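Complex shown without one protein chain; remaining protein chains in place.
Going by the order they are written in, the chains are A, B, C, D and E; count residues from 1 in each one.
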Amino acid sequence: MSITPEQPVVPKLKYNAILNVLSKGQRIDKRSVYSYRPITVKTNVIPNAEGSALVSVGSTQVIAGVKLEIGQPYADTPNEGVLIVNAEFLPAASPTFEPGPPDENAIELARVVDRSLREPKVIALDKLCIIPGKRVWIVWLDIYVMDHDGNLLDASMLAAMAALASARIPRIVSVDPNTGDVKVNRSVREDRLPINKLVCTVTIAKIGRYLIVDPNLEEEAIANAKLAVSISEDGLIVGMQKMGMGYFTEDEVKSAVGIAMNVAPKLIETLRKAVQS
Amino acid sequence: MSITPEQPVVPKLKYNAILNVLSKGQRIDKRSVYSYRPITVKTNVIPNAEGSALVSVGSTQVIAGVKLEIGQPYADTPNEGVLIVNAEFLPAASPTFEPGPPDENAIELARVVDRSLREPKVIALDKLCIIPGKRVWIVWLDIYVMDHDGNLLDASMLAAMAALASARIPRIVSVDPNTGDVKVNRSVREDRLPINKLVCTVTIAKIGRYLIVDPNLEEEAIANAKLAVSISEDGLIVGMQKMGMGYFTEDEVKSAVGIAMNVAPKLIETLRKAVQS
Amino acid sequence: MSITPEQPVVPKLKYNAILNVLSKGQRIDKRSVYSYRPITVKTNVIPNAEGSALVSVGSTQVIAGVKLEIGQPYADTPNEGVLIVNAEFLPAASPTFEPGPPDENAIELARVVDRSLREPKVIALDKLCIIPGKRVWIVWLDIYVMDHDGNLLDASMLAAMAALASARIPRIVSVDPNTGDVKVNRSVREDRLPINKLVCTVTIAKIGRYLIVDPNLEEEAIANAKLAVSISEDGLIVGMQKMGMGYFTEDEVKSAVGIAMNVAPKLIETLRKAVQS
Amino acid sequence: MGLDKERPQLIVNGRRIDGRAPDELRPIEMEVGVLKNADGSAIVSFGNTRVLAAVYGPREVMPKHVAMVDRAVIRCRYRMLSFSTEERKSPAPSRREIELSKVIREALEPAIMSELFPRTAIDIFIEVLNADGGTRTTGITAAALALADAGIPMRDLVAGVAVGKVDGVIVLDINKVEDMYGEADMPVAAMPGVGRITLLQLNGVLSRDEFSQALALALRGIRKIYELQKEALRRKYVSTTEEV
Amino acid sequence: MGLDKERPQLIVNGRRIDGRAPDELRPIEMEVGVLKNADGSAIVSFGNTRVLAAVYGPREVMPKHVAMVDRAVIRCRYRMLSFSTEERKSPAPSRREIELSKVIREALEPAIMSELFPRTAIDIFIEVLNADGGTRTTGITAAALALADAGIPMRDLVAGVAVGKVDGVIVLDINKVEDMYGEADMPVAAMPGVGRITLLQLNGVLSRDEFSQALALALRGIRKIYELQKEALRRKYVSTTEEV
Partner (left out) sequence: MGLDKERPQLIVNGRRIDGRAPDELRPIEMEVGVLKNADGSAIVSFGNTRVLAAVYGPREVMPKHVAMVDRAVIRCRYRMLSFSTEERKSPAPSRREIELSKVIREALEPAIMSELFPRTAIDIFIEVLNADGGTRTTGITAAALALADAGIPMRDLVAGVAVGKVDGVIVLDINKVEDMYGEADMPVAAMPGVGRITLLQLNGVLSRDEFSQALALALRGIRKIYELQKEALRRKYVSTTEEV
């Protein structure tokens, strides 16, 4: 059962203050309406992961890791590797998060990231086949939210993308096509995980009648609704998700998409720098 | 832990009214003590199921569906198909049902249906072997209670039986006895699922000292206990289950069995008509 | 989440009484500080188990059973059998135990028993290989606490050890090294499960400044902490676990180990007698 | 989308695999008030996609601490019955079902006047009987009818449909095959009377122009479905009145 | 009941596979008061079937909302220990165990004067130590003794036994092999002193005559078990008194 969540209490004064600066094209933290908080991306932070990244967007912190394991392909894609995305909101990240299996918010986040990677074929899964129909690389992408100050999705997508793009594949020592036995030496990592293109999400929040990007926790608390737009480096829309209990008009949706397409290249650039280094 | 259930509150007036008409051989809904409410059986209501039936008994509604899948036989019956029966009480069906995995009542219902099908060999499981010891048809029978107005078991058994008897087996395209690889074309359904005989259950409720069949929800609320008798079309007793917190005397049990054997042929006839059409 | 447990309420009077006799080197049940309550070990109490033992230490009762099944070895020990230890505190055993999956106390107990068996190689797992890399004996050791009057670990370890040492292996009728097919006749049991050495645990409780062995339920309720020392029949320390919310000084730890090493041979002797008969 | 092998041609001579024009809905059936116990209920079919929705409430909340002092809580569960899909679906709730329960709830929340019923719950159960594409939007359409049938005050009905891109063409109300082999699947729900989009997801790849075109097509389809909803409610109201 | 291959002959010269006559019970042992902590307890064996029952209560109910204002709630759990069966049983509760917990509770409810203890719980734990057929009826027999041992007022003891049809013969107190290869297994429980049948299940196929015959045989067996129960309680009472 999905249930109406408890609404965070935002004092009227605060609410008015946020709206007031928005009416002047500003944010309470001095940002412009279409700009992000400072972003940092650190890759290869987890020695045991084949790829990893720690991302901060303002005070929001997310860590993502990639583990590569040998497994069986899906029956309908016998010559392709498999991508599995999970997300968890650590109870460390917020006083309101509780320990336990991922809730609907974490599941939604993981599934939006998953679709945004899968649909534009971000990973070249066709290059991850080891024995056709029998053995392929399974790409486990695990995302953990460590500190929650709003806009978890965009931070998670950046961490996911950076972890994938910096991942390297362990050495395959031997392959027996008959038995399906594949021996791997995990202590040696060689080729990069093959990536076709970079993707990011841009989350636009609607507060009153205003649209802003990268809402922080206070802004999210008073936002009517959010629209996340996934955009690939070649400028296509590769995913979309309306979130929250409010609505958008057709015009608002179109504006939001336009804003997202303007902002996305900067995020893609940030990613490119982080994974090249 | 099985726990004493909350007793539905039945006003004393109602209770006396029901008992009063019963003492005259009647029911509050004008039925005679040994007659069923109107029964409808619609088969093939679910295109994606190999067999399906929607049954109503008065206002009680149950839907059952059969899915056929390729799988492995049990080790002790290597040349037989496998039957798996599940039942769920949808939260839509009653204000007292909660979402979640099947509770003890749903599990008991599924197991009584299962035994009533298994013991008299209703399905010719021996004809569902594809590769001896390796591949057989798995018969998944899923029962969902949609609207609860009493006597869920008899309605469920009717739906289950009708779904099975109207099911058709998907075409097997190829079989490789060595690898166990079986290819199926689900878009073409051919032979009927082989059925040896039809079976029904007749549930007798005890209210005060009176025995009645097909109790509705109000009658169940004040019944001391129920006895379900499963009967095959050749007039044998193929299952039995006492339910509820009360008891029966030896004489009451014998009377109940007699009533059930008298009533069963009508239910079997209803089933026969529904699955022939 | 592990959570501070509810503290049992021990009347001040009782507490003082226990401390008072301890100060004279005595226990409230007349035992000396380093002696166990009466111990009984009955083996082969469960006909369907390959090995079993019912152990009582005072009023504490534990039953352990061994089931042997054919299964696959772990990838890193292809020529060895597999040991799996589970423990459950039956709700029958104490008014404070609730039905459900094992809690952290039962899991800790099982894992301490497991390590105390695994590290000193109590079972000759290398003799339980049937087809190298493919088929080995799986040793399922299940421990159930039936009545809780303190010191569950030592009683459980005695029951586990006695069940293992009295277990006999079912007859293997046929082995097909190619298919991995192994036929077993469970109605005939032959060789003993190969045991390299006997092991016991000695649990020392700290009450005030005093160290005692085999605390009963009342003593456990007021103990600051416990130290369990696992000792093999050849006098080595093969495991250790500090339990409880208190602490030990370095000297207390050393004293406790000394006490345990003195007491262990008596427990080993009790075991030896029980499994020889 | 996946499943490239044996991919069928989805558009032939401007017609879709089931013969429809690109902007054509499947045959739609709606029946309101199909259950006795539920406060409101409806079954809606879009072609072979068939969904039951049932509503209980406003009613007492259990457990109590879930209640809110200023509004009713909306609880929503979307599920697929085991036999509704081509391969049997395990009855354990999938991650997909958990996500869809959330987005469906968020698609209905803007329409329900929940502020009128503080400290209560409104429970919405959506059971997919047969799945052939567009189950979430069919479910939203059915749930809106069930809410109305339960007499719960709403700002407007909510109707939904999935548009998509198949063989390069933007099409309305995609079915399972089009979803599986197409380039994009975009479910949309809206309150047509007040012009509010309450659900919007995109699973696939679109250019900005294609997106605008798809959104407009969805909103046109939704308006047609909305008319069918109002007619179904009228039918129910008339037949109930006649019975009296 | 499946497993046709290598099916043994179950009746030879009028004797059963373990040498018993058709209407003969297995050796029965009963011990009352076997646990220190439980308010009442008993171990009962029918041949190799061996079951422990423990009772706590009447006691405070947690969580409180489960309590009833006019009676004690009875909570009952039937379980098989992992090593009690030929193949190791997984400790996760099976559907069979969940069903049996319910029918056993319903077999005991009519005997317990729960109306004397409103707002409390009576907890019954049945642990199958070794399973060789008839575990539910052995469990009911043990639970009745444990309830009596706990001093809980009862209208009568409850005793149970499984009858069956093997090789065409109606037999009393079937064991595992007879259950597995026989034509029918029918567990029955009753309050013999007052003539009330509180559990009745049939797993198999019987004619109407065979059913009547089987039921009568079960009730005769139950009367014998009932005498053994009373003796076991007397023994406990005497030994307790002697200790004093």
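The rule we apply is simple: contacts are C-beta pairs under 8 Å (C-beta built on N, C-alpha and C of every residue); 3 or more make two chains touch, one makes a residue touch a chain.
This is a predicted model, so every value here is computed, not measured.
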Among the chains presented, those that the missing one touches: A, C
Touching the absent chain when the full complex is considered, from C:39, C:138, C:163 or C:227: C:227
Contacting the left-out chain in the complete assembly, out of C:111, C:183 or C:273: C:111
Sole residue of A:115, A:135 or A:148 that reaches the chain not shown, by the stated touch rule: A:148
Options A:3, A:22 or A:63, residue touching the unrepresented chain: A:63
On subunit A, residues whose C-beta touches the chain left out of the figure: 45-49, 52, 59, 61, 63, 65-67, 69, 86, 88, 90-95, 99, 101, 140, 142, 144, 146-149, 186
Residues in subunit C touching the chain absent from view: 1-4, 6-7, 74, 76-77, 104-105, 107-108, 110-111, 115, 119-120, 225, 227, 230, 232, 236-250, 253-254, 257-258, 261
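Everything that follows uses one rule, which is that only the chains that are shown with their structure count from here on.
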Joint neighbours of subunit D and subunit C, given as chain labels: none
Centroid comparison with subunit E (C-alpha atoms), farthest chain: A
Chain pair showing more contacts of the two, B-D and B-E: B-E
Inter-centroid spacing, subunit E versus subunit C (mean Cα positions, whole Å): 31
Two or more partner chains touched - positions in subunit D: 77, 123
Contacts with 2+ other chains: residues of subunit C: 99
Chain contact graph, described as a line, ring, star, complete graph or other shape: line
Touching pairs - complete list by chain label: A-D, B-D, B-E, C-E
